[in-house]
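Here the complex is missing a single protein chain, while all its other protein chains stay put.
Labels run A, B and C following the written order; every chain starts at residue 1.
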Amino acid sequence: MDFNDSPEEAKFRAEARAFLEKNCRPKASEQERLQKSLSDAEFLKAAKAYQKKKAEAGFAGITWAKEQGGRGLSPIYSIIFSQEEARFDAPYGPFTIGLGMCVPTVIAFADDETKKRYVGPALRGEEIWCQLFSEPSAGSDVASLKTRAVKHGDDWIVNGQKVWTSGAHYSDYGILLTRTNPDAAKHKGLTMFYLNMKSPGVEVRPIHQMSGGSNFNEVYFTDVRIPDAQRLGEVGGGWGVALVTLMNERLAVGGSLGPDYQEIVALARTLPSPTGEGALLQDRAFRQKLADWVVRAEGYKLAKFRTMTALSRGQMPGPESSIGKVINANQMLDIGNTALEAMDHYGIIDDEALAPMEAAFQKGYMWAPGLRIAGGTDEILKNIIAERVLGLPQDVRVDKDVAFKDLPSGR
Amino acid sequence: MDFNDSPEEAKFRAEARAFLEKNCRPKASEQERLQKSLSDAEFLKAAKAYQKKKAEAGFAGITWAKEQGGRGLSPIYSIIFSQEEARFDAPYGPFTIGLGMCVPTVIAFADDETKKRYVGPALRGEEIWCQLFSEPSAGSDVASLKTRAVKHGDDWIVNGQKVWTSGAHYSDYGILLTRTNPDAAKHKGLTMFYLNMKSPGVEVRPIHQMSGGSNFNEVYFTDVRIPDAQRLGEVGGGWGVALVTLMNERLAVGGSLGPDYQEIVALARTLPSPTGEGALLQDRAFRQKLADWVVRAEGYKLAKFRTMTALSRGQMPGPESSIGKVINANQMLDIGNTALEAMDHYGIIDDEALAPMEAAFQKGYMWAPGLRIAGGTDEILKNIIAERVLGLPQDVRVDKDVAFKDLPSGR
Amino acid sequence: MNFDFSDEQKALKDEARKFLSEKCGPKVVRAVLDSPERGYDPDLWRAVAELGWLGAAVPEEFGGSGLGRLELCVLAEEVGRAVAPLPFSSSLYFFAEALMLAGSEAQKQTLLPGVASGAVIGCLATSEGPGALNAKKIEARFDGAVLNGAKIPVTDGGIATHAVVLAREAAGLSLVLVALDQPGVTRETLKTLDPTRGHAKLSFANAKAERLGAAGQGWELTEAVLDRAAVLLAFEQVGGSQACLEMATDFAKNRYAFSRPIGSFQAIKHKLADMYVAIEVARSNAYYGAWALSTEAAELPFAAAAARAAASDAYYYCAKENVQTHGGMGFTWEVDCHLFYRRAKLLAVQAGAPAVWKEKLVQRLEARNAA
Partner (left out) sequence: MNFDFSDEQKALKDEARKFLSEKCGPKVVRAVLDSPERGYDPDLWRAVAELGWLGAAVPEEFGGSGLGRLELCVLAEEVGRAVAPLPFSSSLYFFAEALMLAGSEAQKQTLLPGVASGAVIGCLATSEGPGALNAKKIEARFDGAVLNGAKIPVTDGGIATHAVVLAREAAGLSLVLVALDQPGVTRETLKTLDPTRGHAKLSFANAKAERLGAAGQGWELTEAVLDRAAVLLAFEQVGGSQACLEMATDFAKNRYAFSRPIGSFQAIKHKLADMYVAIEVARSNAYYGAWALSTEAAELPFAAAAARAAASDAYYYCAKENVQTHGGMGFTWEVDCHLFYRRAKLLAVQAGAPAVWKEKLVQRLEARNAA
């Protein structure tokens, strides 16, 4: 056992690091604030320029086939690049969904001409893609979506609403899952398209989150025309297409996105204990909780190393990294909540200038509930572990072999 | 607000206490060990004598109608008697199920002649009753029971097996739920009987629990003849009869039956803390857990006071005491486990002479898992709270309107 | 056994709920949420004053209705359920209780009638920085006439007319009474997790002040006030928890996934059942606190700590799982889940965080066992 790269991996990592040092600023909270201070337009411009360099240097589409402009390498190499990229202040955000989920779906289902037209520009960051699946009444149960597409000559007319679309406001194209046959069973009446987000009738509105910010959008479709040529997969075959897209999502999520145990250790050195005797870090009750956080955070990090090992050995990775999101979202909430309560009355202050560590824990407290929901709720993820990993039987399904229009849909 | 009895209640409590002081030994662990040391036969003899005195003094069937030999008082009075009885070393155990569940069912469904024959002797402790519902493949889902009763002339011939029957080995009579029509839907093919436990073909075997002891029995039925006159309710109406019996069960369970927070406080004074600094009781991590135990134990005790208040006011009590079993079983397990771990390696010793507090925590550790299951698992009790208290919809039922014999039954 | 509120008290509770559901719906709460500088809703404040709520626990001789603490408890539960944008707790549980506990006849005569009428809005100012309140670390100074120092955060400090301040003087810690509309006092509004309740930093530069209670008794008095407030806060927390459970239950019955109400899935059922259990534990402990508070029983310190610990944990659990039950919608600004999620945290940390009260509970258990 060791944590070393193979010679090839080490060589690749060195190349990646060289590229990043040349093209990115080092990560630093000061830099990040500067970054934040960029206008959306400026940030997007910088991001596109960065993505272009990545493509030129062969660090975009690392696992994609060469004929798609990729590098045809095993997934371990894109993980290595991401590890290195994470150590820099690299603006890769706007492309993760498009290149991670949407374009691979286009590659899998579109004809060569379409691929020639779209894959290159996406890879070079010239065009950004978003994913249009979820709806207000179709969250955990995406297949119950209602956005209607009706055939009209060689076009389809789309009406409906999507939600939780990241980057819709700056995306050029999107892949869109629609219902084309309400008389068919739920999963059988769906069809997938791609469309130009600037098409007439497409309206993007930001979602105001409970945490204050707006990282997602609602997208409204009013008589939007989509040529049948922009269909991905068969009419009524949309669910199969969507599964290909969603398969990639599960890999994407799971990283810890807020303060973790090292941050609260730093805080606990500066806060008094609840008894007033010594620092919080010396409080035995805190220390026992801390130990549990350490064990889970390290456990998840190490589980990812096990996954990487399988990939590095050219083997099929186990399901161990599926534990990530269930652990991280709840741990971030627990740590944020514990930190707030340790600050006592002062913990209610949500001001970067006044609250310890730039109010990172207050932000975590307000953001973590979203993490428990985004990309599959805790409950859905546990169902997935139980059914796909442990092989337990599905829950009773009442929506099989019933025409969608006849299914109860509630509120 | 106060915790006082009404004048009538106070008078009754005084009478009860006077009776108990005259007829029972005070509770004391020494006495209890003495009690334990009685042979089953001696204990049963003492218990029957005690029950006879209770009946003569009017403290048996306190809530039962006068014509049944009861006293026709509100439930608050039987709670008051139980409170007082709990302060003594009173051998009421063998009668709780019979008088609490079985005989009330007989009273509700049998003809006057039958009642005249059985109610009095049961009330006076001359005859003991047990309840025969659960089966190896019918636990949480009692209605899926398989014990078969086939009509034969004026008799029914019963074959099958029951489990988890308390007191079957010393019971004189039992109420027995059987399947009389496998072609009917699950809940519609059941019929209830009462029978003499000494009938030919009835065999009682003790169940060996994982905790070592045997508090329950298996009961086997081989061609047992039961006259149709001993049927309770209609043929096929057994489920309705059983619900009347089970309604009473929910009230019975819920009391804490093992070491609670005061016991572990006593232990924690004598044990060192995990750091070796001072006593466990001074360990902040322990103290925070202790606070949670105190809050839950007091909360449940006080919830029962709220229930008593409603009864005392002649009102319908709320569902608040339904929280009892979910809280108590898990708390007993958590306290037992915490105590064992605090003893460190020594905690594995399960010897009354060597382990602290006569190994009460070791016993709790082995017994609590049973409490989480007996009288409704945690999962079933939470379903009941969700459906009956909060009014959430039932889970999907696949066993409605299907002939029982056609239902899948698995292992 | 008479361990419940009386029919009259329950009737008062029903009236309060009816009134608040009409006059203090989400629109009213969000009006303050969206313009935090307001700090509270003055019209609603006047209205509850007219209903006599503010004087419920104030003796008639001081302009109150003299109803009593149990009545204040049932009102507190409804105020909590409505997430009311009012300085109700600051003015009544903290300020008025401190006055009634330690105030001189003159101080009570001067201020309690105003509290009851709503003209006086009081608050308690103890915290000076991050971490549990610590007698050793209080730096605000009182010289017998004027107060110097700063308190942060002070809930409702931006709108209060008066504050009871924990400060140090020669004799040790004392409580002092300060009128806030004077040159020696500056207020900075604070950005907090619960903008539906105003918060400020109060700075005192030779601010005129007078002692409340005996010199050097400030810490003991603060503890006694916090015990009383803890019981009343617990009722607000139980009310908020109950509202979360009802909101989640209603949603679970009507929201469908996989063509079934999500409330028919055990994961949601058991989540809501766990909320119910937590609430009943908290409610029962709160009732015990109410009994102890209303009878001035020796059990008050123990009962208050138990009520507070149970209610803080219950509200946090119910608020976060209410968001979770609502899924993506629950994470949006438009859905009301976050109003409770924000208030739950304010109520958990003001007057001492759960860990502090759990430690107090164990100390008081030890004292009780020793007695």
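We adopt the following convention: a residue touches a chain if its C-beta (ideal position, glycine included) is under 8 Å from a C-beta of that chain, and two chains touch if they have at least 3 such contacts.
Values in this document were obtained by computation on a predicted structure and should not be read as measured data.
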| item | value |
| --- | --- |
| Absent-chain contact - pick from A:Asp40, A:Glu277 or A:Asp292 | A:Asp292 |
| Touching the absent chain when the full complex is considered, from B:Lys48, B:Arg124 or B:Lys186 | B:Lys186 |
| Absent-chain interface as seen on subunit C, which is shown | 265-267, 270 |
| Residue numbers in subunit B that touch the chain omitted from display | 134, 136-137, 139-141, 144, 163-164, 186, 207-212, 270-276, 280, 285, 333, 337, 340-351, 354, 356, 362, 365-366, 369-370, 372-374, 377-379, 382, 395, 397-399, 402, 407-411 |
| For subunit A, residues in touch with the removed chain | 1-5, 9, 76, 262, 265, 281, 284, 287-288, 290-292, 294-296, 298-303, 305-306, 308-310, 312-313, 320, 323, 326-327, 379, 382-383, 385-387, 389-396 |
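The rule is short, and it goes like this: only the chains that are shown with their structure count from here on.
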| item | value |
| --- | --- |
| Interchain centroid distance [CA atoms averaged], subunit A/subunit B, Å | 51 |
| Residues within subunit B bordering two or more other chains | 284, 287-288, 395-396 |
| Residues of subunit C whose C-beta touches two or more other chains | 260-261, 265, 268, 355, 359 |
